[in-house]
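I have placed the structure first, in the form of structure tokens, so that the comments after it can refer back to it.
Removed: one protein chain of the complex. Kept in place: all other protein chains.
We call the chains A, B and C, going by the order they appear; numbering starts again at 1 in every chain.
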Amino acid sequence: MMIIMNVDATPEQVEAVVEKIGSYGFKAHLSQGEERTVIGVVGNEPITTRDQFLFMPGIARIIPISRPYKLASREFIPQNTVFPAGNVPIGGEQVVIAAGCSLIEGRTQWLETAQAAKEAGAQLLYGGTFVPYSSPYSLHGLGETGLELLAEARQATGLPVMTEVVTPEQVAPAARYADLLQINANNMQNYALLHAAGECSRPVLIKRSNSGSIEELLMAAEYVLSHGNRSVIVCECGIRSFETHTHNTTDINAIPVLKALTHLPVFLAPSESTGHWEYVAPVALAAAAAGADGLLVAVHPNPEDALLDGNTMLKPERFAALVAQVRAMAGGLGRG
Amino acid sequence: MMIIMNVDATPEQVEAVVEKIGSYGFKAHLSQGEERTVIGVVGNEPITTRDQFLFMPGIARIIPISRPYKLASREFIPQNTVFPAGNVPIGGEQVVIAAGCSLIEGRTQWLETAQAAKEAGAQLLYGGTFVPYSSPYSLHGLGETGLELLAEARQATGLPVMTEVVTPEQVAPAARYADLLQINANNMQNYALLHAAGECSRPVLIKRSNSGSIEELLMAAEYVLSHGNRSVIVCECGIRSFETHTHNTTDINAIPVLKALTHLPVFLAPSESTGHWEYVAPVALAAAAAGADGLLVAVHPNPEDALLDGNTMLKPERFAALVAQVRAMAGGLGRG
Amino acid sequence: MMIIMNVDATPEQVEAVVEKIGSYGFKAHLSQGEERTVIGVVGNEPITTRDQFLFMPGIARIIPISRPYKLASREFIPQNTVFPAGNVPIGGEQVVIAAGCSLIEGRTQWLETAQAAKEAGAQLLYGGTFVPYSSPYSLHGLGETGLELLAEARQATGLPVMTEVVTPEQVAPAARYADLLQINANNMQNYALLHAAGECSRPVLIKRSNSGSIEELLMAAEYVLSHGNRSVIVCECGIRSFETHTHNTTDINAIPVLKALTHLPVFLAPSESTGHWEYVAPVALAAAAAGADGLLVAVHPNPEDALLDGNTMLKPERFAALVAQVRAMAGGLGRG
Partner (left out) sequence: MMIIMNVDATPEQVEAVVEKIGSYGFKAHLSQGEERTVIGVVGNEPITTRDQFLFMPGIARIIPISRPYKLASREFIPQNTVFPAGNVPIGGEQVVIAAGCSLIEGRTQWLETAQAAKEAGAQLLYGGTFVPYSSPYSLHGLGETGLELLAEARQATGLPVMTEVVTPEQVAPAARYADLLQINANNMQNYALLHAAGECSRPVLIKRSNSGSIEELLMAAEYVLSHGNRSVIVCECGIRSFETHTHNTTDINAIPVLKALTHLPVFLAPSESTGHWEYVAPVALAAAAAGADGLLVAVHPNPEDALLDGNTMLKPERFAALVAQVRAMAGGLGRG
């Protein structure tokens, strides 16, 4: 880190800072500019001692030099990370299209969705079963029954399945049934959950919080990676802005920014990031064009009867049309 | 709710909407304007059927008429809600000043904080003990030990104590030791937790999420109220904006807006809403001047050694000066 | 508009509102709901009298029924608007790619840019010449000399040219030389300028302000349309959010939302909406995939020496590659 001293910092104040730096075993590197002194702190992660300098007189600001993530950083691992989900390569040449729903409502709805998704050309299914009370109407998921339905859908379609986990305790059972785990936006900084996911052997998809910065998303990924799990997907699903025509604002810049900053696969969830089914297809296409490695698209046989988020869901025939468009576009771009 | 038809909606489309409205037992109230038909839907909470109209042709938009909260609404309950926390009235004439920390680190730190807070004139203590991994450094709270420390601080100071709950299971033990429960910003829409808090007999303080609207905060309060607990405090603690000089942006407008919309007590947490100890006092004073019923101020005997959020914490002497200023100002305004 | 009365509004209060409505020649349409009265106000643009009801007792809220724009609305004009710029159709099948710079620096830089753009396959040129002091370094445009350079570039390349206007007085000279006029983000609500543009015979492109809502952008378009100019392009160029990795946040949702709300051509300016040349190509492709009718891409022979915004500009060879990609992708999607 760099410690920027005040313009009128005294030599004694500079000295005191240098001494404190030394007391942590770091080296101080002074740079005397035209108007002030800047002190570089060299050592192993000096940033962790930042608060200790809080009340020292003469300091103007403290600036970190490195991004706070390393394992997730393309600077340290230039090569794209590619890993399989079932037999589907994630992070490879082809845009992976996942279809599903945030809440598995029951056997018929779910298997119909799975079948339609398969027929349309989806490569991955997702369905929520450990859904917490996600609305005031006290909806919640089917729990273990839902996990069995996940397995049944995999059986029926041959597609790998993904499901959301909400507490650390759910990681083990979910990992027994599902091929991938999913951590939703409101749990992006739930470190106990990230820790548990980091110790499991399934790939994990982490969604960006609607008030989370790109750096905070990468920090969440870093946390999972640091606990041993190297198969992580980061997923943009919209941020909250002043615009009210859509539920969230899709930060499409995040796709190329994430591709530049990290070697991990980058997905987008257009159903959440728009909040309206009419806008899902154009934004899904946009994400694929911008370089996303995959898409999570909400599908329901009868959106108007969906228990949750019906207005974001595509009917199967619209989903099929979208898959065809993504493939045609990718073809045009010479991509899988 | 109001259903706004398209300008070119056909009589058949209007008829179909009217019929569907009838099928739910609601009454349709047609209003033929200069350019389009508007259909009022009269009945008991017609908004719950909104998604059912999603794909009907001829509909431009659907607009809710009432705010989605009732028990929290000043329109339905005009009188201020006042309730005691220990022997301190919350929501009454006086600005209630709470001091504490988001993480009780140990007996010495906590009892020193409590003693200093008491001496400075604080009326309420808060300390976190069921703190989840709230940072990548795997900090977490002391659990039951922390609850005992809470009780010890109450014993030592005579002040009521408040603690955060994170899961529904923590509500019962926390309610045995603490006088009030606290639900933090990232759990504002954790409905299972809100449900449990709604069934307990302790007052509950709910913090606004940094991406949560005022209406969503009131919906969270409504949910607690609807489960029987009528002692709820809503607490502004900053929203995320494009401004980067402070961690969050304190939405001071929210104080008078909340006072207008709800009869519940309204607090502000300036340590969180600014993220820097230098700005805590002026923003605390601002909140009191704007009509806040209470303040949550982070205090630590040695902020530079704090395990969490040290840069937001006041040293005891600064806190004492702040309390004196709030009292002097309130005196000037003829308030307690 | 709809006037929502308070739950406890008295019959006298309702009566007073009804009377006032009548006094403006409007008809009041009462709807007595389960909990409150709602009064529809029927007439010609009743919303213009909204403030007159400000202090009337018993009113909870006033809600507009119609969007505040009509000439720009697809509801009133379902067909896409298509118009020519020179011989290039704007709003038609093909994605129109414009290349240029916000400041024409001089003859060599500008003609080199124009030539490179032409060779790469651009269909439109843009260059600023009435640039106001757009930076503290007191840069400004070449004025009339710049207009002559615009004309020279058209001559040399055969491409139509567009230039920014900043004051109403510049509209006439700009319209003499340029094929299209451009109103930049910070002038989106400069009504005197919009008025002048509305009375000129050249197509006008209006950029969305970085704090402007989609509705406000359409209101700006409406204002130009209402003064007689029916050839208007609306252009997304990024909004300000809390994300700091990019200068603005590209609201890609705005593309399909605008296509749904308006019949006007919709463009995106990826150089501005990202603020970094590395992200321009992916975001340009995203916009085209999402249905944008055109793109404004900043190009410079030597971006590192550019006087303004060099870090957003593509070198000619990168621009050529982008054009090829857009065409390949559009081919894949079966679009021109």
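The working rule: a residue touches a chain if its C-beta (ideal position, glycine included) is under 8 Å from a C-beta of that chain, and two chains touch if they have at least 3 such contacts.
Remember, predicted model here, so these are calculated numbers, not experimental data.
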item: Chains in view that touch the one left out, judged over the entire complex; value: A, B, C
item: Of A:23, A:66 or A:87, the residue in touch with the unshown chain; value: A:66
item: Chain not shown: contacting residue from B:80, B:213 or B:226; value: B:213
item: Given B:66, B:129 or B:273, the one touching the chain that is not displayed; value: B:273
item: Subunit B residues that touch the omitted chain in the full complex; value: 211, 213-215, 239, 241-246, 249-257, 259-261, 273-274, 278-279, 282-283, 285-291, 325, 328-334
item: For subunit C, residues in touch with the removed chain; value: 51-55, 132-136, 138, 140, 167, 186, 189-192, 194-195, 209-211, 219, 222-223, 240, 303-306, 310-311
item: On subunit A, residues whose C-beta touches the chain left out of the figure; value: 2, 4, 6-8, 29, 31-36, 38, 40, 42-44, 60, 63, 65-66, 75-76, 240-242, 244
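The rule we apply is simple: only the chains that are shown with their structure count from here on.
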item: Inter-centroid spacing, subunit C versus subunit A (mean Cα positions, whole Å); value: 32
item: Residues of subunit A whose C-beta touches two or more other chains; value: 211
